[in-house]
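Everything below concerns the one structure shown next.
Only a single protein chain was left out; the remaining protein chains are all shown in position.
We just call them A, B and C in the order they show up, numbering each chain from 1.
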Amino acid sequence: MNKPKVGIINVSGYTGVELARLLSQHPEVALTSVTGRSSAGKKLGEVFPHLADLALTIEPELGEVSFAFSAMPHKESAKEVIPLLSRGIKVVDLSADFRLKDAAEYPAWYGFTHPEPQLLSQAVYGLPELYRREIAAAQLVANPGCYPTGAILALAPAVKAGIIEPEIIIDSKSGASGAGRTLSLPTHFAEANEDASAYALDGHRHLAEITQELRLFRPQLPAAVTFVPHLIPMTRGILTTGYAHLASGRIASGSRGSGEVFQLYQDFYRDEPFVRVVAHPPHTKHTWGANTCFIHPTLDLRTGRLIVISAIDNLVKGAAGQAVQNMNLMLGLHEPTGLGAAAIYP
Amino acid sequence: MNKPKVGIINVSGYTGVELARLLSQHPEVALTSVTGRSSAGKKLGEVFPHLADLALTIEPELGEVSFAFSAMPHKESAKEVIPLLSRGIKVVDLSADFRLKDAAEYPAWYGFTHPEPQLLSQAVYGLPELYRREIAAAQLVANPGCYPTGAILALAPAVKAGIIEPEIIIDSKSGASGAGRTLSLPTHFAEANEDASAYALDGHRHLAEITQELRLFRPQLPAAVTFVPHLIPMTRGILTTGYAHLASGRIASGSRGSGEVFQLYQDFYRDEPFVRVVAHPPHTKHTWGANTCFIHPTLDLRTGRLIVISAIDNLVKGAAGQAVQNMNLMLGLHEPTGLGAAAIYP
Amino acid sequence: MNKPKVGIINVSGYTGVELARLLSQHPEVALTSVTGRSSAGKKLGEVFPHLADLALTIEPELGEVSFAFSAMPHKESAKEVIPLLSRGIKVVDLSADFRLKDAAEYPAWYGFTHPEPQLLSQAVYGLPELYRREIAAAQLVANPGCYPTGAILALAPAVKAGIIEPEIIIDSKSGASGAGRTLSLPTHFAEANEDASAYALDGHRHLAEITQELRLFRPQLPAAVTFVPHLIPMTRGILTTGYAHLASGRIASGSRGSGEVFQLYQDFYRDEPFVRVVAHPPHTKHTWGANTCFIHPTLDLRTGRLIVISAIDNLVKGAAGQAVQNMNLMLGLHEPTGLGAAAIYP
Partner (left out) sequence: MNKPKVGIINVSGYTGVELARLLSQHPEVALTSVTGRSSAGKKLGEVFPHLADLALTIEPELGEVSFAFSAMPHKESAKEVIPLLSRGIKVVDLSADFRLKDAAEYPAWYGFTHPEPQLLSQAVYGLPELYRREIAAAQLVANPGCYPTGAILALAPAVKAGIIEPEIIIDSKSGASGAGRTLSLPTHFAEANEDASAYALDGHRHLAEITQELRLFRPQLPAAVTFVPHLIPMTRGILTTGYAHLASGRIASGSRGSGEVFQLYQDFYRDEPFVRVVAHPPHTKHTWGANTCFIHPTLDLRTGRLIVISAIDNLVKGAAGQAVQNMNLMLGLHEPTGLGAAAIYP
């Protein structure tokens, strides 16, 4: 009984190497091929000593696999993925190249014209909590961005149930690994340490995903989401705080309303293996290295606002872990396979 | 020509020791007395080696001074301050004990009945950018909280000008020194490092100050401020992101509106020595150790919202530096005296 | 086929909770009982949300188990362990209470008289790389300290082979979790962050273990080990740098000597599942959450000194991981069972 062979395109960034870590522990698939450009020819363990037990050599081109992950940057990823699809290979693309349904969004947000717009409707947005069935049937899954994962999971129950006004504010705080392994001044240690700052105030690319997904629940949702990402001095983790006014007449006032909201969230995520609705504000630390998303919904009783907070590890549930979760669904495996490890605390 | 003698009650916490640092460099006053309980009898330099040059011994009681800072915790601070006032000593109180005008707020927010409610109307809220003249004439100044300093400075121009709806969301990110030198699990290194979390979702005490001050500009402002503080893994710094919808018809739409808002903020803070309205999102790092507050107002053109970000050092402009600024005003000194040092970067 | 039931005494410190994490993933044993004092009665997931999947309640007393880990502090641990032994339960004690062979060392280093000195000769020092066979046969294993693990593994090959003079300097740098979950000023975030310091210059307790073990290879080794631990601002990890002069005539001079030393270390650790002799200075980051110890031996050609560097995760190979490794040996399981997870990087 042969395990499916899987490969990673561009193992040398943080999402790529995190995929390699998770797949190395996966009991039902075999990671047999990893590619990289600058590091092609090296052993994986030379570049990443923690993965030395994986006796893999970084290759210039993907070997024979039946399942592939692309951890290439946007625009380049589509070029790698399209040929694989025509060879019948199933793919989870961790870039943004197949996340947006409307091809016109690509020039606006990403500065390029999509090479195969017709694929956008075939690709499934890889948030299993929303699209489990579609993912299981897909050949191509577009793995969500790290911020959208935390934001959509935090807000979907409220938006779907129509309990909030469509005026939503999303304030996210991310560790520096979200910016990748490519060097930059803002992620230079002496700059990022002991610092907090906001960025992309004129519109972060992930806003396109967030709006697209939330609108599916309420097509009339106007362009009323404000999303401000912040860089804070930690390596992993995204904490997202969402704010929205309660729609009138849907939720009881006072603390009874808090209970109703909590119940609504619990019901929404009742059988989810990786989402936990919790009674206290969550800590990103409790997700470190794990595929968990903690969500804490509550009401600001003074103002009648919903405050909802989510915590994820940006490289796991926000990237590589969710990609493996999608792979499990696409291969018909038990969804949590290989993703059972608890977070590492402290 | 004798310099005024000043003293610090409770030098052994972070705001107290930061006051000692700033006063040690102040050319127009002499720090002659510092008190502390557990450390009474020790030389200041034993407890705080960086201040060994200050040849002071920590005393159980304040010595003969004409100006005093109280860095005691709330409730206890009032007890220390009230006797000083009757002896004619000018006081900056860094606790919350004289910040709120309405005595009824103390039981609600701080759990005690105010011992001398009539003093609340005499005390001046020590935000020089709003109350410079009153501070100069006051005997008792209530130094603002760290979060309120960043939040009020960020929002006052917009609220006063009436350009925003009174529905305001304030999302603050603070370093751990804001929680003080008293040990606690959330500020234990292994817990706070590599972690981000929200707290006090049912209402942080500083909300009372923020609401009180913003309402002075718009008495009709309903209780519509949501304030969520977050703890992030750094020692110093508060980054505050404020969100509010533009009031209709006050500001031009589009990028022209952004320019108008920027101009409004620049005008508001034109001659302020410690506030800088900047064209880019500020970094708390650029305030490290300095009394500066950076403010960046901008419009989210997609939603018509004001986003305004402020950055301060919570122990300087958010506490000890602002207290010295207030002292300068109360003593008739040039306001920036002793506060000219640039931030330490990186 | 029932899995052995195992328990943890004092799950509420960092070594205890790390044991719970590792045992929760162990396929061959069942963690059925965890104790704690202040938190008795609470669900484990209330105190440690990352372990909520473990449906365990913290108990005041250990339940029915056939294998126990004690994560109690020294002196108190012996009191818990001794009764278990008489009931035939196998025990790994993570405290220092059975590490030292000479009972006279306890008053000197730990300030108490050992309650059952005769057990000291029965207890096995739980460093599998040195005592694998004895551990497999033991009822009581004394799990090594975190510093000794890194230091002894780094120096054992050189000491045993007699290639160095017995004048050894060990300079260790530890993350703050090594000091435990108990609050203290040196591990208060604002104190420990952006700080480095040495401590215990008059003799850290772990020196007793280090000397005891290194002397077993060379009984004539005089008391010539200097060990200085340092606290640095990270959560996990110990980097140990050892220095010793080469004994004359044992190793070739120049870079040929470097090769010989490297070979000697490789041979010493050839079949070890958790020790990797590497050609570059190791990073603690590459051990984060894993039971790996990286060792890099090299020669300072200018001075004829051996420099050897080891990196471990203080809570895994330096505590809980090694304890599970010992348990595997004591239960006749495959040694790496449950410890195969790669480090989490970055």
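Of note:
Note that contacts are C-beta pairs under 8 Å (C-beta built on N, C-alpha and C of every residue); 3 or more make two chains touch, one makes a residue touch a chain.
Please read these numbers as outputs of a predicted model, since none were measured by experiment.
Taking every chain of the complex into account, the omitted one touches A, B, C. Summary of contacts with the chain left out: across C:Thr15, C:Thr284 or C:Gln322, the touching residue is C:Thr284. Residue in contact with the omitted chain (choice from B:Phe48, B:Tyr106 or B:Phe227): B:Phe48.
Residue C:Met234 is the one among C:Ala151, C:Met234 or C:Met327 that touches the chain missing from this view.
Contact with the chain not shown here comes from a single listed residue; of C:His50, C:His114 or C:Arg305, that residue is C:Arg305.
Contact between chain B and the unshown chain involves residues 14, 17, 21, 24-25, 48-53, 177, 181, 193-194, 235-236, 276, 278, 282-283, 286-290, 292, 294, 340-346.
For chain C, the list of residues touching the undisplayed chain reads 167, 169, 171, 173, 175, 190-191, 193-199, 201-203, 207, 223-226, 228, 230, 232-237, 239, 241, 243, 245, 281-285, 288, 296, 298, 300-303, 305, 307, 309, 311, 346. Take chain A: the residues that touch the chain left off the picture are 14, 175-177, 181, 183-185, 187-194, 233-235.
What we mean here is this: only the chains that are shown with their structure count from here on.
Legend note: the chain whose CA centroid lies nearest the centroid of all displayed protein CA atoms is A.
Annotation: 36 Å between the Cα-based centres of chain A and chain C. In chain B, the residues that reach two or more other chains under the touch definition are 175, 190-191, 193-194, 233-235.
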